[in-house]
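Here's the structure, in structure tokens; my notes come after.
One chain of protein is taken out of this complex; the other chains stay put.
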Amino acid sequence: MKGIRVGLVGCGFMGKSHSNAYLNVAKFFPLKAKPVMSVICDKDKSSVKSFKENWGWEKYETDYKKLLKSGEIDLVDISTPNASHKEIAVMAAENGIHIACEKPLAMNSDEAREMVDVAKKAKVKTMVCFNYRRVPAVALAKQLIDEGRIGRIFHIRAVYLQDWIIDPDFPMVWRFKKELAGSGAHGDLNAHIIDLARYLVGDFDEVVGMDKIFIKKRPLPAEEAGLTAPGKKQKGEVTVDDAVLFLAKFKNGTIGSFEATRFANGRRNYNKFEINGSKGSIVFNLERLNELEFFSSTEPQYVQGFKTILVTEPVHPYINAYWPPGHIIGWEQTFLNEIYDMLEGIAENKDVTPGFEDGLKCQQVLDAVIKSAEEKCWINVDEM
Amino acid sequence: MKGIRVGLVGCGFMGKSHSNAYLNVAKFFPLKAKPVMSVICDKDKSSVKSFKENWGWEKYETDYKKLLKSGEIDLVDISTPNASHKEIAVMAAENGIHIACEKPLAMNSDEAREMVDVAKKAKVKTMVCFNYRRVPAVALAKQLIDEGRIGRIFHIRAVYLQDWIIDPDFPMVWRFKKELAGSGAHGDLNAHIIDLARYLVGDFDEVVGMDKIFIKKRPLPAEEAGLTAPGKKQKGEVTVDDAVLFLAKFKNGTIGSFEATRFANGRRNYNKFEINGSKGSIVFNLERLNELEFFSSTEPQYVQGFKTILVTEPVHPYINAYWPPGHIIGWEQTFLNEIYDMLEGIAENKDVTPGFEDGLKCQQVLDAVIKSAEEKCWINVDEM
Amino acid sequence: MKGIRVGLVGCGFMGKSHSNAYLNVAKFFPLKAKPVMSVICDKDKSSVKSFKENWGWEKYETDYKKLLKSGEIDLVDISTPNASHKEIAVMAAENGIHIACEKPLAMNSDEAREMVDVAKKAKVKTMVCFNYRRVPAVALAKQLIDEGRIGRIFHIRAVYLQDWIIDPDFPMVWRFKKELAGSGAHGDLNAHIIDLARYLVGDFDEVVGMDKIFIKKRPLPAEEAGLTAPGKKQKGEVTVDDAVLFLAKFKNGTIGSFEATRFANGRRNYNKFEINGSKGSIVFNLERLNELEFFSSTEPQYVQGFKTILVTEPVHPYINAYWPPGHIIGWEQTFLNEIYDMLEGIAENKDVTPGFEDGLKCQQVLDAVIKSAEEKCWINVDEM
Partner (left out) sequence: MKGIRVGLVGCGFMGKSHSNAYLNVAKFFPLKAKPVMSVICDKDKSSVKSFKENWGWEKYETDYKKLLKSGEIDLVDISTPNASHKEIAVMAAENGIHIACEKPLAMNSDEAREMVDVAKKAKVKTMVCFNYRRVPAVALAKQLIDEGRIGRIFHIRAVYLQDWIIDPDFPMVWRFKKELAGSGAHGDLNAHIIDLARYLVGDFDEVVGMDKIFIKKRPLPAEEAGLTAPGKKQKGEVTVDDAVLFLAKFKNGTIGSFEATRFANGRRNYNKFEINGSKGSIVFNLERLNELEFFSSTEPQYVQGFKTILVTEPVHPYINAYWPPGHIIGWEQTFLNEIYDMLEGIAENKDVTPGFEDGLKCQQVLDAVIKSAEEKCWINVDEM
């Protein structure tokens, strides 16, 4: 098979990590069809030009609609802010282009449902970039669960803690406006741990949650605060959550607790979960992503304990592509791994997971939590 | 001042740890009034006799009413199951006897309120044995918070995880019957972390929670299952929770999550909390009770990190009584520390904390969570 | 059997920890013969009197010779400084008294040899108080090795790190004078890890080592510095090591490295060892003495890892005497455990380990290292 021509939309932080993945994936993995870095697209012309140069994209484009109609790409990678996902994805599908889309899939369940429908009709491959499924240690956790080493799952407790906006002088940027960002920590961080819970445990049934804004007004950036009297900071109102917590019941009887916050001092990127089952437990922490903790109660009592598996052996998921044991990988490799899976899916005409349906199911949980916080009661996820 | 004559009721697990404390506390701490191990009381005559011999109590008694009316004790230590706390405490107060009572204080808020009232009228000193306030590392956490080193508190997340009843063949004992035990993990474990949260963060406002029974029927013990056909295990119904989770809003704006379970495989006695504030964070885990993790964002960015303080320095709370730095103490010392505080309170005629009012406030939270689980909505704690 | 009458010599730090053990051991362990706290002995009259009162010894004595000839004790516990061990032990043996002696056994191999000979002739039970053999986690390590779970041992690396004399103004006390203390970190700390290595690995063959004094002069304490001009600190010369490092070859082919220092900033009482064998590895750290790390290469590759065993289960050595799983013990329990073993040895007329022969073998290694540091070459341990 010939190469797969990629068009990447968005040259921010995610654009960087995805470009790095397209550049390197074929050096490490034996791909059936290599990616061709065809077109980088962003509406800001000067950024997109220098981005093209730096990462070696063949050409650039400033209008994603032209890109999607050009016939020059087989796969579009949507790395733009949340609010534009639906529009781009729908047009891509209608043009028969496969789609990798950053998370969360959409602004709400309705948008997500439309995306699922259009993609299904168009028979294009879809993937939502929940890259943490592709951490080798997380994939190993899945394997241990599937093998029955954890047994019946009783509990999951998952948190995603960050701390970058504790300073009340951190300015009022678009991310804190509901109409642009949709939500705050919730869509950004809870989306990840909801997807991991679905991957590892199963489907959600009911949730009850709460949201919180700790700092309600923030100073406007210089450009927006022009009219203010000198020496006086003008402030804008934060309309998205700083933190969202919720409890959950799963369809299989597991119960769980979840928390996303940007106010956990000292936790830079602390995506951590613990799962307890009838035969064992597992613990994962993204800040030590090369490790998985595993407890098994099937061993003799006197040698039981939580074991730290250094997930860098050739027998571990994805690792054979990289370095010898003990030579750890970084956060960026999660993107190589997911792009590898996506490209193989396209080459072999197989569905990729998590696809848009998974993105929708995650969105339903996100929406149910929001509704629960508003109505102060439990919400059934399937009704969203 | 002369010694303080102690009567201890209950010679189970807690009776053992309290006896050890009365025996040793004066060896380590410079007490104003030493405890006299006067009377041990338990309704089981053969246990109480051998217990008296082993721990060196002066005499034994099988009827707590006689004990309380004997005029032979200044302080009663109630280490019996939950259901008898109120009756013993009320009679003790009426007889002018100071009271140390195991947690949770009562079966419900109404009982607890009565205990508070009677004790207040009788002007006796009261203490609820929330011994984890007396872990040196926890007392240090309190000190750091009071000094302002954590700043405004945003989050607390606390769990108390155990794993001793995962086996479905673990028998149906009294602890699993609601009428005798009141609740399962909730009163046993959540009581502790609710008290710690009140100690460190402040008063609860609202809660929403859920409970879960993972194993609904358990084999009856041999003595209760006499009529069963040979080879067939007769089962009884579990009527208390295996796990209870809840979310909380505090009066000062802090938000938190809490969980107690006996189904967290590999977690033997994992009472862990994390608190995040505007200036720092703290983490504590009872399985490593000599350590406190502390993060401060007031340090230069490039040397910030979670620090493991080995809380064994003479400058740390309670430690000067024990051993040199790095010579760790055990779980049992928490009881020496609390008994020390209680005895000093009596000797100096000062109130001790946590007193019965704290026990009541903890009980209100416990009750609110139960009600929330039944009604599937948020419950205001003050209304309980 | 009737009780075992104990005479304890020395009421310093070790006197305190041993008294605590005699007071409590019978509360926890089912002893065949309980200890009677008969006589406490120390040449300082005022200390010994208040010590007697505090710990409940029946009487006190200021002359250990009178004590040993009194016929009032069955067991002498020598908790005095190193320089007096031999004299007390020899006289005790000659009077038919069993002996527990603090480590290191003697000032040198010659003294130790004499002690072994006299004790053997007198047929008294002897024990050297290498209490760290009695840490449950260390006893478990021994069990794992004996079961073959570690396989052939290749490596041991052991350190005992403290940090209490880094301040150059820490005064010139007797511990820094060779004639009184014998050595510095070497006899104090290396003695422990040498004994642990013999216990776990086997006998030493050859060693090569070095010693170091980082701070050569220290201010004299006020009472010794009377003649100095005002405002000028008079200094005395440190004649013992601050740190001693050595490499070792064992008779069974294992190789090892050892280090004792009082200059490891931040390490309060960091007695840590790692052992690597053909089938597994173990790691222990006294600052977390309730834990043992264990790696087994006999498990499937993808779930291998270092496991943290929380050594608080009833099936673990000594633990059944104490508290439920996860309720950790402290440093002081190591003394209860060793006194328990000693008392049982006497009651059952069985030898106790480590006995004086083990103390001698440890002394030979200590002496060989000193000689190696002086002669700058490898020294055969058996020649000492």
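A few notes on this one:
So that you can tell them apart, the chains are marked A, B and C in the order they are listed, and the count of residues begins at 1 in each.
FYI, a residue touches a chain if its C-beta (ideal position, glycine included) is under 8 Å from a C-beta of that chain, and two chains touch if they have at least 3 such contacts.
Remember, predicted model here, so these are calculated numbers, not experimental data.
Within the whole complex, the absent chain has one touching residue among C:Trp57, C:Tyr132, C:Phe246 or C:Phe356, and that is C:Phe246.
Considering C:Phe306, C:Trp323, C:Tyr340 or C:Phe356, the position touching the chain not shown turns out to be C:Phe306 (whole complex).
What chain A contributes to its contact with the hidden chain is residues 13, 17, 19-20, 23-24, 26-27, 54-55, 162, 164, 267-270, 286-290, 310, 312-313, 322-333.
Taking the complete complex into account, residues 154-155, 157, 159, 161, 163, 166, 208-210, 212, 214, 243, 245-247, 249, 253, 255, 257, 259, 261, 263-267, 274, 276-281, 295, 297, 304-306, 376-378 of chain C touch the chain not shown. Mapped onto chain B, contacts with the missing chain fall at residues 140, 143-144, 149, 292, 294, 301-310, 313, 315-316.
One rule holds for everything that comes next: only the chains that are shown with their structure count from here on.
Averaging Cα coordinates per chain and for the whole protein, the chain whose average falls nearest the overall one is B.
In terms of the distance between Cα centroids, chain B is separated most widely from A.
Note: centroid distance chain A to chain B, computed from Cα atoms, is 41 Å.
Note: centroid distance chain A to chain C, computed from Cα atoms, is 55 Å. For chain C, the set of residues touching two or more other chains reads 310, 313.
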